[in-house]
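What follows is a set of notes on a single structure, which appears directly below.
Every protein chain of the complex appears in place save one, which is left out.
Labels for the chains are A, B and C, by order of writing; each one numbers its residues from 1.
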Amino acid sequence: MGKGRLEAFSDGVLAIIITIMVLELKVPHGTDLEALRPLGPVFVSYLVSFTYVGIYWNNHHHLIHLVKKVHGPVMWANLHLLFWLSLLPATTGWVGEHPHMAWPAALYGIVLLAAAIAYVILQAVILRDHGDDEMRREIGADWKGKLSPVLYLAGIALAFVSPWISELCYVTVAIIWIVPDRRLARAARGSDE
Amino acid sequence: MGKGRLEAFSDGVLAIIITIMVLELKVPHGTDLEALRPLGPVFVSYLVSFTYVGIYWNNHHHLIHLVKKVHGPVMWANLHLLFWLSLLPATTGWVGEHPHMAWPAALYGIVLLAAAIAYVILQAVILRDHGDDEMRREIGADWKGKLSPVLYLAGIALAFVSPWISELCYVTVAIIWIVPDRRLARAARGSDE
Amino acid sequence: MGKGRLEAFSDGVLAIIITIMVLELKVPHGTDLEALRPLGPVFVSYLVSFTYVGIYWNNHHHLIHLVKKVHGPVMWANLHLLFWLSLLPATTGWVGEHPHMAWPAALYGIVLLAAAIAYVILQAVILRDHGDDEMRREIGADWKGKLSPVLYLAGIALAFVSPWISELCYVTVAIIWIVPDRRLARAARGSDE
Partner (left out) sequence: MGKGRLEAFSDGVLAIIITIMVLELKVPHGTDLEALRPLGPVFVSYLVSFTYVGIYWNNHHHLIHLVKKVHGPVMWANLHLLFWLSLLPATTGWVGEHPHMAWPAALYGIVLLAAAIAYVILQAVILRDHGDDEMRREIGADWKGKLSPVLYLAGIALAFVSPWISELCYVTVAIIWIVPDRRLARAARGSDE
């Protein structure tokens, strides 16, 4: 199985996830600026989730670039990652509608944490077959990949203290990741040479 | 007609089916854990249907890999399969909202059965032109493909006895199929050599 | 501009049109067979529209196959066709909910007629640059392409006499077209040689 179709399918699913999130931005019934006010938090949560899907799409690209042959475990680890990301629209809508409440903020973090774990599993499955020592060393020194779950866990726990601090944790992770994952990019370049 | 566009179109439709199912996971109006409780069965039915679409996507890939030239019958048999799979989001939503009721469980199985029959038809159309004796022997020994419709039929009938047992039948088929279809993979490898 | 991206974009739009139509199949609130009854006409109208999009996708493929260079007019004629096809989900939903009423049946035919005209325009734009005499002769002898608008017009007019006869006209056109467009396929084969 070539990786072309895996990429095409993943791109399709990610493109749809990133776009149907906007369906949560429901057309307001009023017609003045006041009618837009409740959309403020929905807009911000959409922006953050859009950024997350963009980050995953980018890193996913670098990761799949390493793959030479797609077999069952890679395909299922990839679907597993897409499954958790596909829950983002629902949790984004919930946290956007209730930005001051504990459970929506916690659930948003739980889905992000699950997606991060799924990404680590996919990475492990791919590196088992395709990695070399240098890549493993680089991944091992991956402070972003190690900091993110800590911040997700902090966000989940702090949701019950202050949803705002919880949401700040998630925004922090997104900002950290906007810089593309240089290690993998470098490793991929190395494997091309 | 090259098979590239058939694959691209099928991937697109499958990617959309797998993603719009998540629209059934409606944002709850409440904000506590209680508000999430009715989403439990919706979540489980989403997970099962997501797995089914993943299985079809994977097997579809192996099957189309055998195709050398796409003509009318292959195209229509493929659209026929996509038609039944496109009904999955609606039946998934119904069974997720009413997990204890007979008709939702039965209808879910009817759509799965119809998709399975459509897959067998597509397989027959493709093998008629592209198969060799070895492939036909392998397909003939396909215990999964023979067991699945039996379990679907059992699920449909048992829905009126106990929806839970019915749903267990469908989950069982999904688990059986998660292991990729080794026969076709092997046959495809053989035809590459 | 290569035609690869035109095909990819068109496939994407057609895949989404064919799939979001299923969103009209709303999950029923009841849980018995009775609750499914109003979905009967919705299901039939979905099946007919699904078939129409499949036909357009297939013929579109054969037509674009002739294109060597995509320029502005081809791109806009193609978007024009996609525009009318994108209205199918809405008219399908309307006619499915009110199968016995005149205006839904008429509007369904108007959108089909507009799409057919858009297809003829796209065909003319492409053949102007890429056609040879044989293709033009074959297209000129195209009884399907000439019969379809007559049946659409009949369907639109008869909607105000009997919606059922109107809907029968549309189903008839779909059945006529399910057989792939042999002329273009042959012409394309000829231009490959």
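Here is the rule we go by: a contact is a pair of C-beta atoms (placed from the backbone, for glycine too) under 8 Å apart; a residue touches a chain by one contact, two chains touch by 3 or more.
Just so it is clear, the model here is predicted, and its values are computed rather than measured.
Peer 1: So one chain is hidden, and I want to know which residue out of A:I18, A:I110, A:L151 or A:C169 touches that hidden chain in the complete assembly.
Peer 2: A:I18
Peer 1: For chain C, which residues touch the unseen chain?
Peer 2: Given the touch definition above, chain C has residues 1, 5, 8-9, 12-13, 15-17, 20, 23-24, 71-72, 75-76, 79, 82-83, 86-87, 89-90, 93-94, 97-98, 101-104, 107 touching the missing chain.
Peer 1: Spell out, residue by residue, where the missing chain touches chain A.
Peer 2: Its contact residues with the unshown chain are 7-8, 11-12, 14-16, 18-20, 22-23, 25-28, 31-33, 35-36, 47, 50, 54, 57-58, 61-62, 65, 178-180, 185.
Methods note: only the chains that are shown with their structure count from here on.
Peer 1: In degrees and to the nearest 5, what turn takes the CA positions of chain A onto those of chain C?
Peer 2: Rotating chain A by 180 degrees superposes it on chain C.
Peer 1: How far is the middle of chain B from the middle of chain C, if each middle is the mean of its Cα atoms, in Å?
Peer 2: Inter-chain centre distance comes to 27 Å.
Peer 1: Approximately how many whole Å separate the CA-defined centres of chain A and chain C?
Peer 2: Taking the average C-alpha coordinate of chain A and of chain C, the gap between them is 38 Å.
Peer 1: Mind pulling the residue numbers of chain C that touch at least two other chains?
Peer 2: As it turns out, chain C has no residue touching two or more other chains.
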